[in-house]
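As you look at this complex, bear in mind that one protein chain is not there, while each of the others sits in place.
Showing chain A:
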Amino acid sequence: MGRFRGIAWYSLLGLLSLVFIAPIVWMLTTSFKSADEATRVPPTILPADPTSSAYDTLFTGDSQTPVLRWFLNSLVAATGQALLVLIVASMAAYALARMEFRGKKIVFALIIATLFVPIFTLIIPNFLIIDRLGWLDSLWALIVPGAASAFGVFFLRQFFLGLPRELEEAALLEGANSWQIFTKVILPLSKPALATLAVISFLTNWNDFIWPVYTLFSPDNFTLPPGLGTLQGAYNINYPVIMAGAALASIPALILFMVSQRYIIEGVSRSGLKG
């Protein structure tokens, strides 16, 4: 690449980056402005007078917007679901990748089919099932049903199929049973895939919107996404407070993404391709 072309090239990529990053930066800087400054026309780019008042309002807000509680709920739900997915998906994927059994093709086809059924189709019957289980307005509604997603099973099955069989065969010769092979050979070899799946499941749950909007009712039981909707209603055009809430919901996701972006992107693109 010539010098001029090099500069043009990076300018293009840099400009494009700005399109994706500027709105996120705007959210963060606005959260440090006063309500007054945020409504100034034309807007200031950096806070002229940085203040944490939006965060103060957010954290000492009334009982309708217990933001720290939402943060905690989100954390519990997303962690809980990630763990549940790891357990059930790895076991099912192991059976599908390494064992022969009657009905395997049908089981597999059924799971495939659900990849193409939009989950919203089931929102009404699932609401009633959750109601029967007594889980409405509780974090169980957020943790358990979503773990039925087919993604994890596909993702891990694909990874397991790619593992060399020699170690398992050696373990088999030494008299190991399938559970020992699963926990002592397969799972340790799959740490990167398990970590990727955990992060993707965590983020999916952390960001889930429509389901918590309709299954959670008490402000104390909200997670951050439905909470942001409430904040938008409660603070109307007091944008610094709303942006502070949005920042609170974004920062864990962005940090998680920064430390594991290679794996997340790899996981997303590969599962799209090979799952």
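Just so we're on the same page, a contact is a pair of C-beta atoms (placed from the backbone, for glycine too) under 8 Å apart; a residue touches a chain by one contact, two chains touch by 3 or more; residues count from 1.
One rule holds in what follows: contacts and distances are computed from a predicted model.
Per its UniProt entry, the chain excluded from the display bears the name "Glycerol-3-phosphate ABC transporter permease", taken from "Cell division protein FtsX", "Aspartyl/glutamyl-tRNA(Asn/Gln) amidotransferase subunit C", "Glycerol-3-phosphate ABC transporter permease" or "TonB-dependent receptor". By the touch criterion stated above, the residues of chain A touching the omitted chain are 1, 9-10, 12-13, 16-17, 19-21, 23-24, 26-27, 30, 38-39, 41-43, 87-89, 91-92, 94-96, 98-101, 104-105, 107-108, 110-112, 114-118, 120-129, 144-145, 147-148, 150, 153-154, 169, 172, 178, 182, 203, 206-210, 213-214, 224-226, 228-229, 231-232, 237, 239, 242-243, 245-246, 249-250, 253-254, 256-258, 261-262, 264-265, 268-275.
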